[in-house]
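In this view, the complex is presented without one of its protein chains, the others remaining in place.
Per-chain numbering from 1; labels A and B assigned in written order.
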Amino acid sequence: MPLTLTQLLLAVAKQAPELEVRIERGENLPVARFASLLQAASDEIAFLASPKYVNQLCQTQASAVVLNQSAWDAHQGSLAVQGIVITSNPYAFFAFASQILHAQSCDDEITAIHPSAVIHPSASIGSQVQIAAFACIEANAVIGDGCRIGSHVVVGEGAQLAADTTLYSHVTLYHGVQIGARCIFHSGTVIGSDGFGFAPYQKRWIKIPQTGTVRIGDDVEIGSNCSIDRGALGDTVIGRGTKLDNLIQIAHNVQVGEDCAFAANIAIAGSAVIGNRVQMGGKAGVLGHLSVCDDAVISSCTLVTKTISKPGFYTGVYPIQDNAEWEKNAVSLKRLNALREQVKALEKTVNLQLGKPSEKSSSKIL
Amino acid sequence: MPLTLTQLLLAVAKQAPELEVRIERGENLPVARFASLLQAASDEIAFLASPKYVNQLCQTQASAVVLNQSAWDAHQGSLAVQGIVITSNPYAFFAFASQILHAQSCDDEITAIHPSAVIHPSASIGSQVQIAAFACIEANAVIGDGCRIGSHVVVGEGAQLAADTTLYSHVTLYHGVQIGARCIFHSGTVIGSDGFGFAPYQKRWIKIPQTGTVRIGDDVEIGSNCSIDRGALGDTVIGRGTKLDNLIQIAHNVQVGEDCAFAANIAIAGSAVIGNRVQMGGKAGVLGHLSVCDDAVISSCTLVTKTISKPGFYTGVYPIQDNAEWEKNAVSLKRLNALREQVKALEKTVNLQLGKPSEKSSSKIL
Partner (left out) sequence: MPLTLTQLLLAVAKQAPELEVRIERGENLPVARFASLLQAASDEIAFLASPKYVNQLCQTQASAVVLNQSAWDAHQGSLAVQGIVITSNPYAFFAFASQILHAQSCDDEITAIHPSAVIHPSASIGSQVQIAAFACIEANAVIGDGCRIGSHVVVGEGAQLAADTTLYSHVTLYHGVQIGARCIFHSGTVIGSDGFGFAPYQKRWIKIPQTGTVRIGDDVEIGSNCSIDRGALGDTVIGRGTKLDNLIQIAHNVQVGEDCAFAANIAIAGSAVIGNRVQMGGKAGVLGHLSVCDDAVISSCTLVTKTISKPGFYTGVYPIQDNAEWEKNAVSLKRLNALREQVKALEKTVNLQLGKPSEKSSSKIL
């Protein structure tokens, strides 16, 4: 069922009272869902989040458009759309409003427990819980009110979920893990498997029992096919509001702070400590026992090899180029230190022979 | 049941009429399966695809050998095997013929639906469909004729599979995804989980509902434990004939063309557009919103950081070396730009002092 722009703004305001937003025109205009500027049709609403797409603004067939004041000032003459919403943060408005419209479009979800699910009698199941086919809820597990448990999910012995958490099909929670409220975990993700801990002894590896667990805060989202290991002696911890993409590895005893965002294929090695609001690009990594401070940003494919204690933007990735050129440069790179020595020696020769001291600046840097 | 070489060639010709192939000797020789030159036994057929292995040719115990004309010309004097097949493309012949022999060796597959499978009454199940234990087929899903659905597979609400597609155990298809004909998806692969989309708002991340879906063409094979996310507003698309290895990440709104081949652990970030016949080595990556043109080849571990618009072979990977040498070179690399400045200054000094202009070629390049 569509909402009018007024209804939509009221609903957004409940969730984000600080967000500055007003309707410029079309208060009673109904909108059913969001679409992109170029693909939107007559009952849809679009948004302009970046000036890059401003040329799409005048072409859009959307009923309504969300944009900021300066875009509105610049383009109102050429904007024929019926509904105009002005906000200081169009992308955040889109996120909140899209959630509301999306919830409207979903059928009332059935609150039910599928008869094929295997639920241990000692497990505690909250109210308004949905449990799909072939789920297994083991002894002493606790499922909070309003949780939705997908098909084939395993909630291990004594694992605990706070209210309103969603586990999609094929999520596995090992015994004893503790999950916050309003979390979303996607299919294939495994929480609480054994950390990689072995003691070398007579050229073999002796397994160290992983006796800790995993504790995950509220509002954490984890993508599909992630692996979050349980701690060896203490616990692995992921803070409130942190978002993980797909295929991510979090090793034993890692501590991740709050409101971090990690793109796909990231790996954090054992006992690393990641601060709050850290952002990491896809395929980045952090070596074991290191720290990354609050608000650090790590580029894709970059390996953090030493503790980062100053917020900033860090990168270490080999630049892509034509393969033939790469081959030559890679050979030179393997001898780079020798080249540097050669330059030093040459500089010395030149200065000695020509009777001039080396430049201070360069000798300082090098 | 073995086939004679003649039967085998006729069967291959049906599938690949353009492939040049003839029997040099042994028309009625029966062969049961392929094996490597060194391991083949008496009812087996081997092939020589690369001149590298030519010394294995004379040692083989295979009943028959597939090779090209020039290898045959060079070695027929020393080849005692009973059957000889000559073709311009031994590796392609092997692929087609091996499929045929392999199908011969399989038992007739049972066409049946396991009683434990949970199939929603509104789902549409084609003819000759196989559904294994504990599979879940949700409301309004469509399973085409001849599909094979492994145990514990989830086909989400409204998801559609065209004919003859195989989903191995533990594949998860989220609601609404559309899969072509003759696809093969391996265990643990997840299609249609939410893309990684969040709007920053007051230092937190607000989830953006992912309202698009995933559309996958005919003849696509996807390995195990891959994650293919659904689109945010539009769809994620994978073109006909593309092959994906294991543990691959395809983010929301990515478009992959036809007949691509991606090795394991690749990650393609959001909204990237990959052309046709693109090949990428293992662990390669593509940043978001970039394009890679048709027929580009990207090396293993290479990160595509800018749009590639010219077909070619591209690489960006740090060369491996002894760790002690790496340490010295890595230190120098972090100061490479300063070294370059130092060389420039030195060149200037030399030329000034010695009264000679710098060489044109090098100053042009740098």
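In this text, a contact is a pair of C-beta atoms (placed from the backbone, for glycine too) under 8 Å apart; a residue touches a chain by one contact, two chains touch by 3 or more.
What you are looking at is a predicted structure, and each value in this text was computed from that prediction instead of being measured.
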item: Touch with the omitted chain, as defined above, among B:125, B:293 or B:330; value: B:330
item: Residue of A:162, A:179, A:247 or A:273 touching the missing chain in the full complex; value: A:247
item: Selected residue (touches chain absent from view) among A:54, A:100 or A:343; value: A:343
item: Positions on chain B contacted by the hidden chain, ascending; value: 16, 18-19, 33-36, 39, 89, 91-92, 94-96, 98-99, 102, 114, 116, 132-134, 150-152, 168-170, 184, 186-188, 221, 223-225, 241, 243, 245-247, 259, 261, 263-265, 277, 282-283, 300-301, 317-324, 326-327, 330-331, 333-337, 339-340, 343, 346-347, 350, 354, 356, 359, 362, 365-366
item: In chain A, positions touching the absent partner; value: 116, 118, 134, 136, 152, 154, 170, 172, 174, 188, 190, 193-194, 196, 198-209, 211, 225-227, 229, 233-234, 247, 249, 251, 265, 267, 269, 283, 285, 287, 298-299, 302-306, 312-319, 321, 325, 328-329, 331-333, 335-336, 338-339, 341-343, 345-346, 349-350, 353
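Everything that follows uses one rule, which is that only the chains that are shown with their structure count from here on.
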item: Centroid distance [mean C-alpha coordinates] between chain B and chain A, Å; value: 27
